[in-house]
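Removed from the display is one protein chain of the complex; every other protein chain stays in position.
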Amino acid sequence: MKLRVRYFAMFRDIAGVDTLEMDFTGRKVLDLRKIISSANPEFERRGMLIAVNERYAEDSMDLHEGDTVAVFPPVSGG
Amino acid sequence: MKLRVRYFAMFRDIAGVDTLEMDFTGRKVLDLRKIISSANPEFERRGMLIAVNERYAEDSMDLHEGDTVAVFPPVSGG
Amino acid sequence: MNLKVAEEPIDTGRALASLKADTGGAVVTFSGIVRAHEGGRILKGLQYDCYMDMAKKLFQEAGEYVVHRFSLLDLVAIHRIGFVAPGETSLFVAVSALHRSEAFNGCSEFVEQIKKKVPIWKKDIFAEGGESWH
Partner (left out) sequence: MNLKVAEEPIDTGRALASLKADTGGAVVTFSGIVRAHEGGRILKGLQYDCYMDMAKKLFQEAGEYVVHRFSLLDLVAIHRIGFVAPGETSLFVAVSALHRSEAFNGCSEFVEQIKKKVPIWKKDIFAEGGESWH
């Protein structure tokens, strides 16, 4: 399935990418998490969060064709 | 000794007096409290507070010539 | 630190502008606003009575206490007395601190101190006539 993956803040700087279109062969958020972690080993240590279609997502959640996934470190607004 | 006694808020309305000069023959705040209470039986029930020279006063405190005593109900500012 | 008990309407913008907050962090303000109703009855307003000399002294002491206890950078507060109409501000407090928890706790505790200790009293003045001390 095709996913749109967006990186924010420090993760965008580390990955050197803002948005990418990914052809994803897995099924769940956890599968995507593993792919992203293996490309960016630092992310998990920094507390990677994943949102799907603008909602925080559990690892057990299914992904679907056309989903927008956001990958980012813990938030620090205020 | 001569005291200046001031009444505030509801107590001023009840006593019908703002300020009076009193010739006080007692010694302590408690003595004064008894005099005021006997003239105004409602005051104790409403939680009479006594301040001497702009400080909250304990009943055991000695009064002195020229002291200004304030008599009032619980505060309700804000 | 700037603390005032006064009859004039409170200019909250001006009071806030006088608060020192130049090192940054957090500013918390509180405005106590006269309600339109009390116990189901329409209010014309509140009449605040005050033992001015003692109130000024205790206002100052409450300010010094919370500034010290919560490490505030600054505190500004004005209590209005006399007649205050519904919708108008009777008490304005602004505090600055390096961190938000100090600012929230300092502002809240100052209001508590004022309500517990400062010799100010209020009387409901009802629209239909009648008055009642709190």
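Letters are used for the chains, namely A, B and C, taken in the order the chains are written, and counting of residues starts over at 1 for each.
In the analysis below, a residue touches a chain if its C-beta (ideal position, glycine included) is under 8 Å from a C-beta of that chain, and two chains touch if they have at least 3 such contacts.
What you see is a predicted model, and the numbers here were worked out from it, not measured in a lab.
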Indicate each shown chain that the hidden chain touches within the full complex. A, C
With the missing chain put back, which residues of subunit A would touch it? List them for me. 6, 8-10, 12-13, 51, 54-56, 70, 72-73, 75-78
For subunit C, which positions touch the chain that isn't shown here? 13, 21-37, 86-87, 96, 98, 100, 103-104, 107-108, 111
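The working rule: only the chains that are shown with their structure count from here on.
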Approximate Å spacing (C-alpha centroids) for the pair subunit A, subunit C: 49
In whole angstrom, what separates the CA-based centres of subunit A and subunit B? 72
Between subunit B and subunit C, centroid-to-centroid distance (C-alpha), Å: 26
What positions in subunit C touch 2 or more of the other chains? none
Can you tell me which residues of subunit B touch two or more of the remaining chains? none
